[in-house]
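To start, the structure under review is shown below, and the notes come after it.
Here the complex is missing one protein chain, while the rest keep their positions.
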Amino acid sequence: MSEIEFLNWVRGPGFQIAVIIFIAGIIIRFAEILMLGRKANLAEPKGSEMSGGLHTIVSRSFPDKSTFQRSTFTVVAGYLFHIGLFVTIFLFAPHILMFKDIFGFGWPSLPTPVVDAMAVVTIIALLAVLAHRMSDTVLKFITTKEDYLVWMLTILPLVTGYMAFHRIGMTAPTLLALHILSVELLLVVFPFTKLMHGFTFALSRWYNGAISGYRGVQS
Amino acid sequence: MSSSSVVQFNIQVSADLTQNVKPLLHEIKHALDNLIETGQTTIIDLRSIPLAPGEEDHILKTLGLGEVQAKLDALGLSEIIETQYAGVWVVTHYNDENHIISRFIEITTMPEILSSQTEDIMAAYSRLAITLQDDQEKN
Amino acid sequence: MSASLEKGINALKEQVDSTVASFFSSCVHCGMCADACLFYTETGCPTATPIHKVEPLRRIWKSEYTLLGRVGKMFGLTAKVDDELLSKWETKVYDHCTLCGRCSMVCPMGIDIALLIQKTREGMAAAGYAPESLIGATKRAVTIGSPMGVKLPALMAQIKHVENDTGLTIPMDVVGAEYMLLLSSMEIMNFPEFIEAIAKIFTKADVSWTISSEAFEATNSGIQIGVADIAAELVQRIVDAAEKLKVKTVISPECGHAYMAIRWEGPNLIGKPFSFKVRHILEILDEFRQDGRLKINGKEEQRLTYHDPCQISRRGGVIEQPRNLIDMFSDNFVEMPDAGKMNWCCGAGGGVSTNERADKVRLKVFQRKKDQLDEIKPDAIISACSNCRIHLEDGLEEYNMDIPLMSLTETLAEHLE
Partner (left out) sequence: MTNDFKKKKSQKEQTFGDVMRSQGVSRRSFLKFCAATASMMAMSPAMIPKIAHALENARRPSVIWLSFQECTGCTESLTRAHTATIESLIFDHISLDYHHTLQAAAGHAAEEAREAAMEENYGKYLLVVDGSIPMGNPGYSTIAGISNYDMLMETAKGAAAIIAVGTCATYGGIPHANPNPTGAVSVNDLIKDKPIINVPGCPPIPVVITGVLTHFLTFGTIPELDHLGRPKVFYGQSIHDRCYRRPFYDKGLFAETFDDEGAKKGWCLYKLGCKGPTTYNACATTKWNNGTSWPIEAGHPCLGCSEPDFWDGGGFYKSLSMPTENITQTAIYTAAGAVAAGVAIGAMNKSKKNSAIAAHDKTTIDDLEK
């Protein structure tokens, strides 16, 4: 297979396979979560489940002062790489073209050097997160192989994307193909690993807020 | 491309889009310095540098026209021009159809192609000798 | 019938619902819950990381209720729940967690880890991995009616004392009373002043109230050990008594988990809504305050602080009321850092105080409360949970701190005109 054939494959059938697994996986995962159901609460309510749930979806992004002080690194590095991922994935002109091709609409992009710089920040943040995971007592203890796999699959598209943009090490078609392939790998494992939190975070935050909200506490 | 003008300045865009113009002019400056210090000549092939439309003209305009403008008729036209900066020459080769086939900036006391070539001198000597001999014989 | 692994696994399977599934789907192993848990912050032991404690439940969810887990199970790749795992997890689930729910407030994914621990305990208990002393307390609660073995004659003796001391009447089994008061064994045996205070306040407030001779025990060992069937049985006793006496409101006393059990879990445990309201004593007192039924005489000059009992504040929603009440008799009130819904547990809730095996660790993690107190140096601590109160006293003694502990209800009663 030549490099352009490889590129055409990842842009064509490869991408298709990845999208099929991704979408089917997400929907099936949501179905298997939601259809388990939840018993109605029979206790006399003191507050609203809905407003508590919705509030927590948002408020859980902002830790209270004491939590921030105790988990400063996790919060800061977490914020950095999540913002970085958002910027690099959704505000880079070529990526928006891809979304436009699929959704039928696009949105404005950031200047390329900004996205480029953000990619570096994100890679550094992810490396720091890994170093933290490998050195912190708690993280070392609770980390599973899946955590490392997911870390690897998250940083790969960033590294290959950066390399493809700057043409480091290999020819441009190969780099671009590897970049797309790495994204496809990410899409394939997404529904079946903790990456799923990208979607279920809203659900679990809602439940948390609803449980508390019902009792009149804003969680 | 009129052949009446020795150098065609066809300026459309003069913005330094590719960021290659300034470094090139600096390279010429360094080459000139090198020529003064060591006598070493430098040749730059303008066709090896990616330039936006108008940038080549911008370079030529910056260099300007100097005292020497020579035409060469060898396998098509060639123009050898000393720019307003002595020692900086623009050598442009055309083919039969007046298309530019290559263009060089030479930083030298005189482009090699202007000098009479030893082989040509030797051939010229023979030719002249034969001509004179023929004349003598005729007379 | 006896406890078995099969029963435990079945119990865990029963516990998984959409909340559990979404919680486990969202965990990113960030470790922030550890920083929110006093069993980690004060011991530095990573096994105390809250989300780690619910591993048995996670495994059941993964292997039974996820596509990948089920496929993995066919090939023997998905981790199993076995006796070895459960016996290893017993201390993590019962000794190193007070169900305080602080982790649930901190998790960036919104995982209610305390709820997951509660659910995990259901499986642990069904499989026979509950601590000996909790089993004992539960048996006493069911057979005798109180985890501490307090029987009706003991209560009647205490009531007699109070009536003699105060000249007030404690109404027993009054049909049609507005309020039915529940008591914890701890209050009956260690703090009879509480009964005295209630008698005083309710008389002054001029409301009708009663205590049922058939269901006076507020605590619910079934909740703590994690056996819903037993918890339901204990709740049903109260429901029966309240319906028999036709009361409008059942009052949960100064006890954390009792409030959780009767107010929030009760109707769900017995599977139908209550025909009466359930309120915490602080809610009732605050209602009295709002209605102008409480007249206060003189202010407390000491520097006071309030210890939020987890099940009442964070998990129960009674946060404003104690502060409103303290304001009535104090101008010198100071909040602990992280007060309110983010307060730190005393270290003895969720059955930990009953669990003798955990005596050492609960005193160790008291360090967290000590640090909080050291920051504000109060003259006295007010609380609204007898269990917190006993443990705070133990802790203060252990750490050689001389700060008196007061019940909010009792202090309020002292300041009545």
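For clarity, chains are labelled A, B and C in written order, and residue numbers in each chain start from 1.
Keep in mind that, in the parts below, a residue touches a chain if its C-beta (ideal position, glycine included) is under 8 Å from a C-beta of that chain, and two chains touch if they have at least 3 such contacts.
This structure is a prediction, so every number in the text was calculated from the model and none was measured.
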Touching partners, among the displayed chains, of the absent chain
A, B, C
Considering the complete complex, of A:34, A:58, A:131 or A:168, the missing chain is touched by A:34
Just to verify: which one of C:4, C:169, C:275 or C:290 makes contact with the chain not shown?
C:4
Provide the residue numbers of chain B that touch the chain removed from this figure.
17-19, 43-45, 47-53, 55, 72, 74-76, 78, 91, 93, 95-97, 99-102, 104, 112-113, 116-120, 123
For the chain that got dropped from the picture, name the residues of chain A it touches.
2-5, 7-8, 11-13, 15-16, 19-20, 23-28, 30-32, 34-37, 93-95, 97-98, 101-104, 109-113, 167, 171-173, 176
Quickly run down the residues of chain C that touch the omitted chain.
1-4, 7, 10-11, 13-14, 16-17, 64-65, 67, 125-126, 128, 130, 135, 138-139, 142-143, 225, 227-230
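To be clear about the criterion, only the chains that are shown with their structure count from here on.
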Hey, how would you classify the chain contact layout here, line, ring, star, complete or other?
other
What is the distance in Å between the mean C-alpha positions of chain A and chain B?
60
Between chain A and chain C, what is the separation of their C-alpha centroids in Å?
37
Round to the nearest whole Å and give the separation of the Cα centres of chain B and chain C.
95
Scan chain B for residues touching two or more other chains and write them down.
none
Residues of chain C touching at least two other chains
none
Over in the complex, which chain A residues touch chain C? Could you list them?
28-29, 32-39, 41-44, 46-47, 56-57, 60-61, 63-64, 66-67, 70-71, 74-75, 78, 136-144, 147, 192, 194, 196-197, 200-201, 203-209, 211-212, 215-219
Quick one: in the complex, what on chain C touches chain A?
16-23, 25-32, 34-36, 40-41, 44, 46-47, 49, 51-52, 65-68, 104-112, 115, 263-268, 271-274, 277-278, 313-317, 319, 337-338, 341-342
